[in-house]
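What you see is the complex with one protein chain gone and the rest in place.
After this line comes subunit A, so read on.
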């Protein structure tokens, strides 16, 4: 999984490309923790190029959301692909991990 980030006006956008699974999940956790530690706690994870997520990947997103909230911010996801959407719906985690069509919209109203 390739991870990159870019600080925008009101949030930091993290692009996660590849398969979000047991191998890459710890990398995402560390990556987001570093971004939060560097001062950005409003985070959008752009999942446009994440075609697959397993339970470990979901666990990583949840962990990252908790980290962002603990730092006083929030984590939102954008451009969610069908398989990832399916996992979120099955586990009812779509109620917690709010998804937006684009990264721009994620913090559009606040």
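The rule we apply is simple: a residue touches a chain if its C-beta (ideal position, glycine included) is under 8 Å from a C-beta of that chain, and two chains touch if they have at least 3 such contacts; residues count from 1.
In this text, contacts and distances are computed from a predicted model.
The listed options are "Putative two-component system response regulator", "Transport permease protein", "5'-nucleotidase C-terminal domain-containing protein" or "PQQ-dependent catabolism-associated beta-propeller protein", and the UniProt record of the chain not shown names that protein "Putative two-component system response regulator". Screening A:29, A:42 or A:76 against the full complex identifies A:29 as the residue touching the chain left out. Taking the complete complex into account, A:58 is the one of A:58, A:75 or A:103 that touches the chain left out.
Subunit A meets the missing chain through residues 1, 18-19, 21-26, 29-30, 54-56, 58-60, 62-63, 82-83, 86-87, 89-93, 95-96.
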